[in-house]
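The structure appears below as structure tokens.
Moving on, here comes subunit A:
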Amino acid sequence: MAFAGLAHAAPTVTPPAAEQRVLLARTNLFSSVPQQFHAMLFVSWSDGLRPLRVEMWRGGRDRMLARVLGPRQAGRFLLQVGAEHYLVAPGARQPVKLGAGVAAAGPVSFEQLLGVDVERDFETERVEAGERMVTFHLVARAGSAVARATPRARWVVDRIRRQPVRLDIVLADGRTSRVVEFASFADPRTLVPAKLILKDVLRGGPPMTVELERFEPMAVPDGLFSLTDGAVRAQLPPAPPAP
Partner candidate 1 sequence: MTAPPVFDARGLSKRFHMGQATVEALRGVDLQVSAGEVLVVAGPSGSGKSTLLHLLGTLDEPDAGALTIDGTPASSMGEAERTAFRRIRLGFVFQTFNLLPVLSAQENVELPLWLAGVSSGERRRRAHEALAEVGLGARRGHRPDQLSGGERQRVAIARALVHRPLAVLADEPTGNLDSGTAAEVMELLMSLNRAHGTVFVIATHDAALIARAPRRVALHDGRVASDERKASA
Partner candidate 2 sequence: MKLALLALRNLARNRRRTAISLAVVATGTAALLLTAGFMAFSFEGLSEAMIHGGLGHLEIALGSASAGRTATLERSPAEGLDDWEVVQRQVEALPGVLAASPTVHVAGMVSTASGTSAAFLGVAGDPARERRMGFSVKLRQGDPVPDAPPREGEDRVMIAQGLAQALGVGPGSRVTLLAVDLEGMLNALDVTVAGLITTGVQELDTRYLRLSLGSAQRLLGTTRVSNLLVTLDRTSRTEEALASVRSVLAGHQPPLAVVPWTERAPFYAQVEALYVGIFWFLGTIVFALVVLATSNTLTMTVMERFRELGTLRALGTSVWQVAGLIGLEAVWLGLIGGVVGDVLGAGLIGLLNAIGITMPPPPGAVDPIELRVVFVPEAFGGAILLMLTVLALAAVAPVLRVARLRIVDALTHT
């Protein structure tokens, strides 16, 4: 009896079958979410830290621009091009490249909305398939731009709903550093997330909730992501008031 129970509970571990590869592709937000969009995010913390409103633009698979709305934050942007993160500030003539550690600690990144590109940047090492949840154990591809910040990850998906449930960022030594929970989606077809919860397991601190307030697929000008010329960014309308 006990054996039967155990056998029933234990997930089966196998290399990805064709069906699972389809499931991984279907849940990869980097592919499914529109490549160009403008969004408004509401970021809050469970322990009552002052919430933030963040405006975000995506201009292609790996380009993101975000700004925190607030009177003291005018002119400051966080820019992601490929795997690199930059800070654009009025006091600095050039965008300042942020190290992996600084970028991870920064309040705004793609991770907060889309997780990581589980198909392009990672290889599936093995799959744990439960009754409903399937866990993909991922290893960053050699030479991949994300390899340093995210050497390993676990991508947990709901195979019935065909939606991601959780992303665990795992360090090379096996410790889990951060967890992104996809709580709900705005559009079940494109899988645009509506609410995510981010936990910094390693450093601790209150969980951060990101809610999508507005989402508009639209053509985003290239100039917004320029590392050499801030003219297009400068023309953006002033930030709406902070919450």
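Basis for inclusion: all candidates are chains of the complex that A comes from, given by their letters.
Keep this in mind: a contact is a pair of C-beta atoms (placed from the backbone, for glycine too) under 8 Å apart; a residue touches a chain by one contact, two chains touch by 3 or more; residues count from 1.
If you're wondering where the values come from, they're calculated on a predicted model, not measured in any experiment.
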item: Numbered candidate touching subunit A, per complex, among 1 or 2; value: 2
item: In the complex with candidate 2, residue positions of subunit A that touch it; value: 49-50, 68, 70, 72-73, 76, 78, 87, 89, 91-94, 96-99, 102, 106-107
